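Only a single protein chain was left out; the remaining protein chains are all shown in position.
We call the chains A, B and C, going by the order they appear; numbering starts again at 1 in every chain.
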């Protein structure tokens, strides 16, 4: 951390800041320039709130030269985190595809879709039982019954399962039924929830908030990890910008940025990232081409009857075509989807 | 609601959409243009999810001509909501100022600040006991002890109190100690929390999320109101934009927009809206000039020692000067701060 | 175009609006609902400014159901525009790669880079002679001399050339030396410039402004096309958002959106879109995977000595690797880079 003093800072002010830093346990390197003095803070500043120094008289700016996250960052954990779950490796060489309906709607629906996405090569079945809806008058999910059907459908078709948790009171319930817990974008900074999912054994898929910087996403992961759960999967799902044609602007560049800054697996959600069915396929391809470790995609056999997110759910036939295209793209950058092996001509 | 069909929509598609709408209980007015057909949906569409029609074949767009919120909107509630609480009217002619520290830090601290802000004309004492912090390593608040001290300090100085609630499990605790519950920006779409604060008797101050549109803010208020609590105070506190000089961009225009769309009181938080002490005063003045029903401001007698938000907390002397300026500005637009009456020269 | 009247609009107001529309030459379909009346405007509204009706008493909203652009849109020009230039087809099945330095710096530099990018498979040589720089103290380009060297280098290596035009006074000069004119992001709404490049024979690459919506990009193309030049190439190069890690946020989803809305070729510029060398490769791959018709990439043999944009220029060796990866990705979606043909194993 570097403290830049104001040009007209007095000697007394400089010494006061230095004294305060030393009292806080840091070493200080003083660098006196022609126009201003700069102080280098030596020591572990991860847990230190820079505001404590910014408010001192004579201080112009405090600049961080290390990231504020530690457990989520690559600096102290250079190798990729690979989460092994039921024989599946998340964050390894395989690009893992999660697919399924936005919400579990009936026993028959979730079984039918599980069968279809399994055939096309998906590894994890998604399905919401508690749905965060912007209107209190919209379908809010089936709750426990939905979780039970999700669990059965996943098991019946040899898939793992992922489902959203919205409140500290239902973490245990969701954790008993779904292999992976999902924290939605609107809850990315629900700190009470982050702390509690940090105490369960299931991996957590943490979606980036609509207005969250990449640093804030990693700090939210830090909350979960510092509570004891190292298995966090990050997920880009679109940020809010001035452009209105797409519901959100999917920040594909966040994928290589996160891969550089963090060792955690980085996924992408092209369904929520675009909100439009015909944009899901190109954006899914783009995400894999940019290096995503996996995708989570909404697939529905009857999207026009879906109780939520119908317009962004793709048809099973589209999903099959997409999976074929993704196999080739993954291969172009040394990765694979499903069983490893060369692409054959005519594939 | 208006359904715009595609230019090449077939007669069969048009009739199918019409039939679906009628089955859902709506009347339909059909308007056949040269290039395309437009359907007017007649009936109460507040609880209707437009996606149900968007996914039909031949549909180009579904346009809402009424807002999706009902309880929070002016359409069915033309008069301003005035919340009366301990003799104070919120949302009336008086511009109500809430002030105090970011967090309750000690019994002495909250009493000292309560005294100072009361002298300057504040009506409500703010003070957090549960703090949402972006880093898990930052001060997280004093919890129950902080609430007790807040309650005592407010009572001792004839002030009401406001404090943040972060989790469904602590709503009762906060509601017993603070007159007004606050939902922070990061929880604006924590729907589980919104539903629960809709069940308590205390008024709720709901802060706009960093990436929330005004419509989403009003929909979040709708969650609280549809659970039974009509006393919602809205609050602008800055949105996230590309500008980096200020921590957020305070959207002052949201004040007149909300006042037109909704009957609920609309406040502004210039402390979080700017994140910088020397910007709090001009932005507080701007908010009142634009028609805000009140302000919530961070004041600290020793901001350099504050455990959180020190750099954006103003000094008690600054607060006193500000209150004088605000009195004149409120008067310029037919409102008042504290006791009503003409501005005297030399004020 | 649809005119939504206010709920309390009077009969007189409704008739006044109808009369005004008829006087303007439109047919009007009136649709009287229970709560409000809606007017459908029949006729060609492309050249009609909707503000003329919005200001009438009793009008709530005017909604466009057709796009405001005509020449640039697919509605009246369903087939893709393919620009044929010196044997190259832009907007066809081939994904066309333009590459070269940010600025022409010396005769030797541009020849050396031309040779390298040609070997790797580029088709067009880029190189700026007039540089828009945010600081007046930065290198502003070599002007005419730079254009001459660019032209010679392109010719010597069998490449076409593209260079930026910044001012109406230098259009002729640039048009004599470069095959394709480029309008930079900061000039996307420099309407005087757009009108003038609409009068030359060279194709124009029009870059999306940092804060421009896709509709505004297409309206800017409409300016050029309505002045007589149908050969416009659009280009996504990053928009401004709250995220600060990358210089801009490259909106990959703009690629499929533009391809749907417009018949014009759609390119992507991953160099300016990210501003960081190590992000150029993944974003270039993502753009092609999402369906871009081409790329424009900054390549420099000595980026550390570049007079501008060094940090985002990639090395020739990186460019060669990228071109190989792109060949496979293009093939995955039925397109090709350079000579058409199947991907061989071991490629």
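Keep in mind that, in the parts below, contacts are C-beta pairs under 8 Å (C-beta built on N, C-alpha and C of every residue); 3 or more make two chains touch, one makes a residue touch a chain.
These numbers were taken from a predicted model, which means no experiment stands behind them.
Visitor: Taking the entire complex into account, which one of A:240, A:263, A:300 or A:327 touches the absent chain?
Guide: Candidates A:240, A:263, A:300 or A:327; residue touching the omitted chain: A:240.
Visitor: From the list C:36, C:207, C:240 or C:285, pick the residue that touches the absent chain.
Guide: C:240
Visitor: So one chain is hidden, and I want to know which residue out of B:291, B:316 or B:338 touches that hidden chain in the complete assembly.
Guide: Checking the options B:291, B:316 or B:338, the one contacting the hidden chain is B:291.
Visitor: Residues of chain B in contact with the chain that isn't shown?
Guide: 211, 213-215, 239, 241-246, 249-257, 260, 273-274, 278-279, 282-283, 285-291, 325, 328-329, 331-333, 342-343, 345
Visitor: Since one chain isn't shown, list which residues of chain A touch it in the complete complex.
Guide: Touch with the absent chain occurs at residues 2, 4, 7, 27, 29, 31-36, 38, 40, 42-43, 60-61, 63, 65-66, 75, 240-242, 244.
Visitor: In the whole complex, what residues of chain C lie against the chain that is missing from view?
Guide: 46-47, 49, 51-52, 54-56, 68, 132-139, 166-169, 186-187, 189-193, 195, 209-211, 216, 219, 222-223, 226-227, 239-240, 303-304, 306, 308-311
Operating definition for what follows: only the chains that are shown with their structure count from here on.
Visitor: Both chain A and chain C are touched by which chains?
Guide: Correct list: B.
Visitor: If I average the C-alpha coordinates per chain and also across every protein chain shown, which chain's average lies closest to the global one?
Guide: Chain closest to the assembly's C-alpha mean: A.
Visitor: Measuring from the mean C-alpha position of chain A to the mean C-alpha position of chain C, what distance in angstrom results?
Guide: Each chain's C-alpha centroid was found; their separation is 31 Å.
Visitor: Nearest whole angstrom, what separates the Cα centre of chain A from the Cα centre of chain B?
Guide: Roughly 28 Å separates the two chain centres.
Visitor: Take the average of all CA coordinates in chain B, do the same for chain C, and state the distance between these two points in whole angstrom.
Guide: So the centroids are 40 Å from each other.
Visitor: Note the residues in chain B that touch 2 or more other chains, in rising order.
Guide: 240
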